[in-house]
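Only a single protein chain was left out; the remaining protein chains are all shown in position.
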Amino acid sequence: MGIVEKSRLKSPWILHYDCSSCNGCDIEILACLTPYYDIERFGILSKGNPKHSDVLLVTGGVNHRNKTVLKNLYDQMPAPKVVIAIGACGSTGGIFHNCYNILGGADKIVPVDVYVPGCPPRPEAIIDGVVKALDKLKHLQNGTWKEPETGPIVVETAVGAKPAPAAKYANAAPAPTLNSQPTNKEA
Amino acid sequence: MPGMLKIIFGNLFKKRATRLYPFEKRAPFENARGSMDFAHMENCIFCNLCAKNCPPKAITVDRANKRNALDPLRCIQCGVCAEACPKKVIEMRGQYNEPCYAKRTHVAAQVVKCAQTPPEQK
Amino acid sequence: MVKSTITFGPQHPVFPEPIQFILKVVDEKVVLAEPQIGYVHRGIEKAFELNDPKDNIFLAERICGICPAPHTTAYVRGVESLMGIEAPPRAKYIRTIMNELNRIHSHILWAGLLGDAIGFESYFMQTWNYREKVLDAIEKISGHRVTYAMNAIGGVRRDMTNEQLRGLEKTMDYVESSLENIEDVMKDYTIKKRTQGIGILTEEEARRDGAVGPTARASGISQDLRTSGYDAYGDLKFEPVVVNNCDSYGRFAVRWQELKQSIDLIRQCIVKMPSGEILTKSNNPMNGEAISRVEAPRGELFYYIKGNGSKKLERVKVRTPTFANIIPTVTMLSKGCQVADVSVIVLSMDPCISCTER
Partner (left out) sequence: MNFQPSILFSILLSIAAPFIGMLILGFDRKITARMQNRVGPPILQPFYDVVKLFGKSELMVKKAQILFALMFVGTLLLSTVLLCFGGDLLVIFFLISTGMIFYTLGAYSVKSGFSFIGGNRELYQMLAYEPIFMLTVFSVGLITKSFRVDQIFGLEVPLVAIIPLPLVSMMIVFLIKMQKSPFDISTAHTEIISGPMIEYSGGYLALLKIAHWYEIFLVIGIMSLFFVVPGNPVLTVVSMAAAGLAIYFVSIIIDNVTARVHWNTMLRLSAAIGITLIVVNVAIVYIVAYIAGGA
């Protein structure tokens, strides 16, 4: 890894754009900058300018008016760039799923690299999200990036016998689809 | 100006307020609503109350296949499902869901281990 | 004299939310300011009609992430009056505590943002440092830092234990001492230079344009809905804070004194906290019309709710304080100011665009 690649991971400047969120996520992003979380530790600065930024944080669902703004901001950022969708609305539309002016998450307009769940996510989760995005950038630079799996994460709980210690989401095997027949694991 | 001078010099010689997050993790508060979890899936009767009460409609219940699915990216951690559940299957955990690269649903399924009654014939 | 046009927003570091001001400037002097809105419109009022009234609480909470408590309180109070029920006294006190905690965090947040807007970064950092303790207190009570999900139709969802009340008292002591710590900074020369005489709104103009909340109170209008005595406010002793400065500095001062007032109100609530139930359950049909008004951190919040006896509401109309304060802000801007003052003037009324456009 060359010095430029290393520096890229050490100095991600963020651009925050509020699509149509409720302010909750925006305030939490601002809280990340403040002494308690202090993301400047990782060299992260909040730049209000797309031409200076590397990471785009999108909060809130995209609506008919700001989809062009979001697209413009994305196009104005010089490569390499990363997009992080913050919160339930930024990822899928969240609680505004049945509002007439919400198209959905940010991924309807721009390619999203990392989704941060939560409504709003805690600053810790946002830091996790940025770290994860940098991890992806690192793998992309090294050529070791593997496309993430997209199937559902299934956790099976046994019934009818003694309940086995339930495996949590971490090492569960993905199943093909939600509607497939349950695997009949008879011993 | 003098007020701020006192504060900045105080800070200079005080311990930092920063929680060094990824290295030092703080335990979530008691009763914090970080994420929802089908914790006691063995008790689930697939009554659909959680899905019905969920404000963002993030839960889907598949009664035929004995599966509950949660879209963690749509969940708003309100805790209504945990309150609505008659069998206390759902618990709110203090820990939040991890950020992810792709949208994946969390599925919790009941599997019959010592097959006296296969699920199809029930 | 070159007149040029500057588009201030929709993406601008000083506003966390997208709003656009089209400024016509001569050198640095603003001669015309035109707000352009619609970037955060989601259509929540329609969604109110589609959802179950119980789910609407969470939707109302997400009209604004900075003041979720007043929004849910106003909605829930409206629905309760449609149903003809009333929350138990303990629930009312818990609601009042949440509302006041909300006001404290919102006002500290605002002070920090003002510091950021006038280039006083260490002030921003310091105030937000104090605010984090308030958020911790909120999280201990409600389970989340930003969205409380405390209110339910007929009461509140979570009770407060004695331990939590004692913890809250400690937090209030901490917040009070830290506010005293940083109070001198308000009298700083450069802060005064940037806020005094900037964004003048006289009492007459405030009445004419219909200003609400701290914006009105800084212009010498004693208008505070909490004096109407909804929830537990009837039992508590307080006077609305009124300042006659009529400028941004006055709004700063009003908010600063309201912080102390809120701390005092929470202490009174803790002392007077009644015991008993926290939820009145009811399946009454929702029929007729109801109006509910609540004093949010930014001013008067107004909900109009209409039910037709069916399971869903027929119409919910929200009028937010920022909406009422837009015209006063345009009045302030149109008096002529510098480009540097635009952010200070707009911030001085504490804009919440996501409330306004819903």
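So that you can tell them apart, the chains are marked A, B and C in the order they are listed, and the count of residues begins at 1 in each.
Everything below uses one rule, namely that contacts are C-beta pairs under 8 Å (C-beta built on N, C-alpha and C of every residue); 3 or more make two chains touch, one makes a residue touch a chain.
Only a predicted model underlies this, so the values are computations on that prediction, with no experimental measurement involved.
Looking at the complex as a whole, the chain kept out of the display touches A, B, C.
Taking the complete complex into account, C:117 is the one of C:19, C:33 or C:117 that touches the chain left out.
Where chain A meets the omitted chain, the residues involved are 3-8, 10-11, 13, 34-35, 38, 40-43, 47-49, 51-52, 54, 76, 78-80. By the touch rule set out above, chain B reaches the unshown chain at residues 1, 4-5, 8-9, 11-12, 14, 16-18, 20.
Chain C meets the missing chain through residues 4-7, 12-14, 25, 27-28, 115-123, 125-126, 129, 188-191, 193-194, 338-340, 342-343.
In this section, only the chains that are shown with their structure count from here on.
Viewed as a network of touching protein chains, the structure reduces to a complete graph with every chain in contact with every other. Centre to centre, using the average C-alpha position, chain B and chain C are separated by 29 Å. One simple way to say how far apart two chains are is to compare their mean CA positions; for chain A and chain B this gives 17 Å.
Shown for chain A are the residues that touch two or more other chains, namely 35-36, 95, 119, 122. With touch defined as above, residues shared between interfaces to two or more other chains in chain C number as follows: 51, 58-59, 62, 129, 132, 147. Those residues of chain C that touch chain A in the shared complex are 10-14, 16-18, 38-44, 46-47, 50-51, 58-59, 62-66, 68, 109, 112, 124-125, 128-129, 131-132, 135, 145-147, 352, 354.
Chain contact summary for the complex, chain B toward chain A: residues 16-22, 25-26, 34-35, 38, 41-42, 55-57, 60, 62, 65-67, 69, 71-77, 96-119. Residue ranges of chain B in contact with chain C, taken from their complex: 1-4, 6-8, 11, 17, 29-33, 53, 55-56, 76-80, 83, 92.
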